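The following block contains the structure, expressed as structure tokens.
All protein chains but one are shown in place.
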Amino acid sequence: MARKSLRIDEATVVYKEKPELTDPILIEGLPGVGNVGKLAAEHLIDEIKAKKFAEIYSTDFPPQVFIDNDGIIHLVKNELYYWKGDVDLIILTGDYQGLSTRGQYILTQAILDVVEKYGTKMIYTLGGYGVGVEVEKPRVTGAATHKTLTKKLKKYDILFKDEGGGGIVGASGLLLGIGVMRGMKGVCLMGETSGYMVDPNSAREVLKRLTSILGIKISFSKLEEKAEEIRRITKHIKSLEKSAGERDTSEDLTYIG
Amino acid sequence: MARKSLRIDEATVVYKEKPELTDPILIEGLPGVGNVGKLAAEHLIDEIKAKKFAEIYSTDFPPQVFIDNDGIIHLVKNELYYWKGDVDLIILTGDYQGLSTRGQYILTQAILDVVEKYGTKMIYTLGGYGVGVEVEKPRVTGAATHKTLTKKLKKYDILFKDEGGGGIVGASGLLLGIGVMRGMKGVCLMGETSGYMVDPNSAREVLKRLTSILGIKISFSKLEEKAEEIRRITKHIKSLEKSAGERDTSEDLTYIG
Amino acid sequence: MARKSLRIDEATVVYKEKPELTDPILIEGLPGVGNVGKLAAEHLIDEIKAKKFAEIYSTDFPPQVFIDNDGIIHLVKNELYYWKGDVDLIILTGDYQGLSTRGQYILTQAILDVVEKYGTKMIYTLGGYGVGVEVEKPRVTGAATHKTLTKKLKKYDILFKDEGGGGIVGASGLLLGIGVMRGMKGVCLMGETSGYMVDPNSAREVLKRLTSILGIKISFSKLEEKAEEIRRITKHIKSLEKSAGERDTSEDLTYIG
Partner (left out) sequence: MARKSLRIDEATVVYKEKPELTDPILIEGLPGVGNVGKLAAEHLIDEIKAKKFAEIYSTDFPPQVFIDNDGIIHLVKNELYYWKGDVDLIILTGDYQGLSTRGQYILTQAILDVVEKYGTKMIYTLGGYGVGVEVEKPRVTGAATHKTLTKKLKKYDILFKDEGGGGIVGASGLLLGIGVMRGMKGVCLMGETSGYMVDPNSAREVLKRLTSILGIKISFSKLEEKAEEIRRITKHIKSLEKSAGERDTSEDLTYIG
């Protein structure tokens, strides 16, 4: 895998395998509110045993490595998995979303470039919808690229708001917003969540709808375990922040002279 | 409209139509203080039934989609409308201005590229002038690219300050400041506003002057309705902000190592 | 002057004239602490009647126009003036320094490109040295690119610190730091100032040393007037800030989804 020529730019896709897929559906679950999307995507990957085929690196991800269980480091990245079934899937998850406005657009378009080549025509993006208080039975709200989709999906217990307003920030929004300009269709499924902590309840509700739509059966018994893992990483990220007490104070532009 | 090749960069203009226009006057009304400019531009578009002919996307707009009334998403953008009359018009409005300093310059120059091709020689930019308190009868202040314009426009009840100082930040300023270097003339019309809320009173005063200058007659009866619509979107944007409680905390560059 | 082809990028130099100069000395006075440098440079320009020959625009300056005394707008910029005498001078002043780290480097190198073509071998950068309290008789501290210069300049009542440490941020530092890599020599003259307001006392002390070094005689009677003008612009910039109450709140990257 080591390549002298490797150069990480705004969005650098490193393939590990080039699987043959038929019109794969793209499913996105990156870090966000309650880590609902990431948790759902990672649980799905584990349950259906999806296989990683590409990694995405970016100068817009934090300049950071994570330390794995055995003291081994790896650079922060996004990952693409595939699964071949009655419908083929490509699942996107990862450590971070792009940090800057521009980075978000560049990364989204790089991912669309990949799935477009595989013939993707449909996208499901997964996320949390922060309501500020804990929710016992999280509802799932949807937003779609086409009216035909909202009609079709209402029967899966997904709410579509009547009054306008609201928005979706980050990859879950951009993949749909730019995807539709490239002729794709898509839906964002957002589970209600407090927004204050990793939320397996919300992820379960989102994933139940998604697998029901896709006609896939999975177990949810290990979802709490997966949530615990993400909680641990998130906690470490935060303690990392706190321990890095001595900041470079010259970042603000102040002038002598 | 879907194009595989579509790639959004700092300023990507997507044409829906290429109308034939004669020296069209550019009118700009993008979000800003009191949303005076945006409100005025959108009301004008509605009243004269101007037609959209181009959308502008940018990696410098927020990485965000809005959800419309029926649960359908669309990527944030700017829009160009045209209207053919005794004078032809191109009207610029949109969801956001560029977020960064550089983005503002790039977007302004992309818009000037478009209207330059159509032969635009005159620009009116519309905005609010924040005074910090509510104003019952908002005055309209002007600033121009040429002295001949200030003389000509004083009769339309537009104030031009005697003492120097002050400035115009954002598209309303840049379109004039860069436009004049390309041989265009222009005026910025700024309505007094508290700056704290969407202000249809200020927009009405600005629009009265503009339509009077252009020799166009419009009704203002639906302006309050339009203001309500913008208020609702603005409120949703703010609640969106609040609900997005869990921020990526690694954005600050702090070092271990 | 209007050019259809004009495109403002990170540093765009627009020549109004191409004077013939012999090894001109570059003098820089841009906005900074106490506006000492800008005030000194502008007063020098007025007194010796230096002539503007180039303007510099940048996507790294604020996206802003200023409104002049008669309601006429002009885009924010830097300016290059020249003066032919026993020694030829190029004087750099302007409305702003670059806003970003990268912009500062790009602008500095663009200016060095200009003066290098004219054969510049010596640079004086002017600035304030903030001490936090008002100073009745501001001292002038120097920093140089070569030891021969510090020796030569001590007789002009310029202090050179014995112990190391300290630094110069912005154009005053970069012009010397990068200039020396291109074979130029240079000195930064810093007048003590509180740092809280435009400081003509400090500017006078700096300018006295500079003109003495250059062998130029100027009057200082209008310096206070010039300070008043800069104060007024600065005050307007600040009120501009305050009045712009309604900020685009989506600038922070927060994710739903």
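Think of it as A, B and C in the order they're written, each chain with its own count starting at 1.
FYI, a contact is a pair of C-beta atoms (placed from the backbone, for glycine too) under 8 Å apart; a residue touches a chain by one contact, two chains touch by 3 or more.
Just so we're clear, the structure is a prediction, and the values are computed from it rather than from any experiment.
Colleague: Have a look at A:L99, A:V115, A:I168 or A:V206 and name the one touching the chain we're not showing.
Modeller: Here the residue in touch with the unshown chain is A:L99.
Colleague: Could you tell which one of A:K117, A:K222 or A:K235 touches the chain left off the display?
Modeller: Of the candidates A:K117, A:K222 or A:K235, A:K235 is in touch with the missing chain.
Colleague: Which one touches the absent chain: C:A54, C:L99 or C:V206?
Modeller: Going through C:A54, C:L99 or C:V206 one by one, C:L99 is the residue touching the chain not shown.
Colleague: For chain C, which positions touch the chain that isn't shown here?
Modeller: The missing chain touches chain C at positions 31-35, 62-64, 96-99, 101-102, 104-106, 108-109, 116, 129-132, 142-147, 150, 160-171, 173-174, 176-178, 180-184, 188, 194-196, 237-238, 240-241, 243-244, 247-248, 251.
Colleague: Residues of chain A in contact with the chain that isn't shown?
Modeller: Output for chain A: 1-4, 6-8, 10, 14, 59-76, 99-100, 232-233, 235-237, 239-240, 242-246, 248-256.
The criterion applied here is as follows: only the chains that are shown with their structure count from here on.
Colleague: Call it same or different for chain A and chain B: same when shared residue numbers make up over half of all numbers used at their interface.
Modeller: Shared-number fraction below one half, so different.
Colleague: Approximately how many whole Å separate the CA-defined centres of chain A and chain B?
Modeller: 33
Colleague: Averaging over Cα atoms per chain, report the distance between chain A and chain C in Å.
Modeller: Averaging C-alpha atoms per chain gives centres 47 Å apart.
Colleague: Could you list which residues of chain B touch at least two other chains?
Modeller: Residues 62-64, 99, 237, 240, 243-244, 248, 251.
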